[in-house]
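Every protein chain but one is kept in place in this view of the complex.
For clarity, chains are labelled A and B in written order, and residue numbers in each chain start from 1.
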Amino acid sequence: MIRMIAYNLLQMLVVLGFSPLVAGILNRLKEMVQSRRGPSIFQPYRDLRKLFHKDQVFSEQSSWIFRFTPYIVFTAPLFVTLLIPVLTSYPLFFAFMGDMLGGGFVLALGGFFAALAAVDAANPYGAMGASRTRMVGFLAEPVFMIVFFTVSFVAGSTIPYIVQQAWVHPLANFFEPSHILLLLAFLMLILAEGGRIPVDNPAGHFELAMIDESKGLEYSGRGAALMKWGGYMKFFVLLCIFLNVLLAPWGLAAGTAPAPVLLAIPLILLKIFIFLLVLVVIESSLAKLRLFRITEFLGAAFIISVAAMIMRVFTF
Amino acid sequence: MESLPIKLLENLNALAGGLFLLCAFGMVATRQVRGCLHFFIAQALFLAMSAFILGALLHSWDVLAVGVINVITKPFLIPWVLQRNVRGEMYSRREIDQLLNIPTSLLIALALAIAACFLALPLLRAAGGGGFAAVNLPIGLAGLLLGAYTACVRRQAVPLLLGLLAMENSAFFAGIAIAPALPFLAEVAVTFDVLMLSFIVGLLTRTIHEHIGTTEVGALTTLQEQPQP
Partner (left out) sequence: MSLIAILVLPLAAMVLCLVPLEKISSTLAGWIAPVATLLAAAAVLALAIGDSLHVAAGNSIIAIANWIQLDGLSALILLLVGLVGTTAALFSWGYMARRAHGEKRRRLYYVHFNLFFFALLAVPLAVEPNLVWVAIEFTALFSVLLVAYENTHEALEAAWKYIAMMFMGAAIALFGFLILFWAFKLGGGVTYTWAGLRAAAPHMPPVLTKTAFLMILVGFGMKVGFVPMHTWLPDAHSQAPSPACALLSGLKTTVALYAILRLLPLLPPNHTATWLLTIGLISVGAASFLLLQVRDYKRLFAYSTVEHMGIICTAAGFGTASGYYGAIMQMLAHSVTKSFCFLAAGAAVLAVNTRQIASVRGLIRISPAAGAALLFGGLAIAGAPPFAVFLSEFSILKAGLMQGRYLATALLALFIGIAFFGILGGLNRMVFGRPMGDPPPPRTRLPFTCVLALLLGAVPILVLGVYQPRPLHELLNKAVATIHFQIEPGSRNGRRPAKRTTVGLTRRTGRPRTPTGKAP
């Protein structure tokens, strides 16, 4: 029991500690693809340290929401970490607190507050970014729902630990059409929710074209650091769900001894690294979509997820 | 029967079905003529994949032959025939018009696909259920409806033709599962028919382009009954 709780906390630490690294590696890879050297992969850590040492500035017009939001954005992914398999293939202590839908809600809560705070600061770009994020969110929501429901059809459960077993036992299940289609749909969701190209350009500095970034423009010092870190962790958590639950549930610790659990840390990092390579190819080969084409992008994701459901429900 | 390779092949067949369906959606949604062609080719290849799997599992040479014919015809011969006749059409225009915008189209297409699955249910039940038809019949029916829908909303000659050919693809996608013993001659004849169709439509499109100056066949509306003056 104590061990389970300890592993759960270890998961949180892994997410907390390695999520900036993932962001750093991704940046570095992108720069390398573009024939540039790029910053060190540890740059996000340095950014965070620098921001933590700076003073915060708050607008006089803003309310408590603005001050409170960074903490929610920071903690929401950590809560989700408790629910999902990051290192172990068996449920940990807090795993039954919520299912995948619950995790989705917790993540959405962070997004919700981020949007409120962006409007609260009365920066016009913030409100614009908030409304755009909501638009993407609204369109992504039904896809999330259908993905989760289809998954629950297969596994008979929405607890991620049970789902991941259903895809690979027996191995042939891995090639089930609904599985592959779900993977595709979920990948598109990650691109949309993580604010990646083709939906959003995380490296863009042009406020008018921003979707995700413009929500944090008003933050400074510790607030900005927490918002950034929260964003890194959210991306990490999404990757964990995608990789460990849907795509490749191998390499997770099966035993309760400390050694395999510790060994699982480099394995998950390796998986994420391989996925980042794919992501870099996707990001480098696509152009950012015009704002109103995002509807079509997520519409396609919706179609794919529904096709997955059709394949599951109607063909027996 | 339930051994791993067979189960794996069955799942791969279903996967080919799922991707086949996605290609049909892609043809509804894509904006470029070439994109439409690529989706069509991919669709034909998934049909071939399904045919190979079914042929292997059913030990049916006829079904294998369908796969071979598809691999030869659709990715090579049909694009060749089209490019011979309507080369400019394939490359020049960036975006193609539709009667409806794309999200609406996709939603209608989705409704059609789900309707097709419901239509297939009583048929499967009547046939005693099960078998590969359980995957291929609903998908084929959905592909047929989506192809017809593509042909209805596309106004350009080549995407319209591709929609029609996708209907034939879909008929065969269902056909390899429900009628694996179909005489080989029939398949060859259908393939010949499809090639002839592409050729004639290509020829016609070129003539239309030469004489009228557009290939937007949806805009050809001179022939109709006008009210008496």
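Here is the rule we use: contacts are C-beta pairs under 8 Å (C-beta built on N, C-alpha and C of every residue); 3 or more make two chains touch, one makes a residue touch a chain.
Model, not experiment: these values are computed from the prediction.
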Among B:41, B:77, B:114 or B:208, residue touching the chain not depicted: B:208
Contact partner of the left-out chain, one of A:47, A:176 or A:193: A:176
Subunit B, residues in touch with the chain not shown (by the definition above): 1-2, 7, 10, 14, 57-58, 60, 122-123, 125-135, 140-141, 144, 147-148, 151, 157, 160, 164, 167-168, 170-171, 174-175, 178-183, 185-186, 189-190, 193, 196-197, 200-201, 203-204, 207-208, 211-212, 217, 220-223, 225-228
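Just so we're on the same page, only the chains that are shown with their structure count from here on.
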CA centroid of subunit A to CA centroid of subunit B, Å: 37
Residue ranges of subunit B touching subunit A (in the complex, touch as defined): 4, 7-8, 10-12, 14-19, 21-22, 25, 29, 102-103, 106, 109-110, 113-114, 117-118, 120-121, 129, 134-135, 138-139, 142
Interfacial residue positions of subunit A with respect to subunit B in the complex: 170-173, 175-178, 180-181, 295-296, 299-300, 302-304, 306-308, 310-311, 313-316
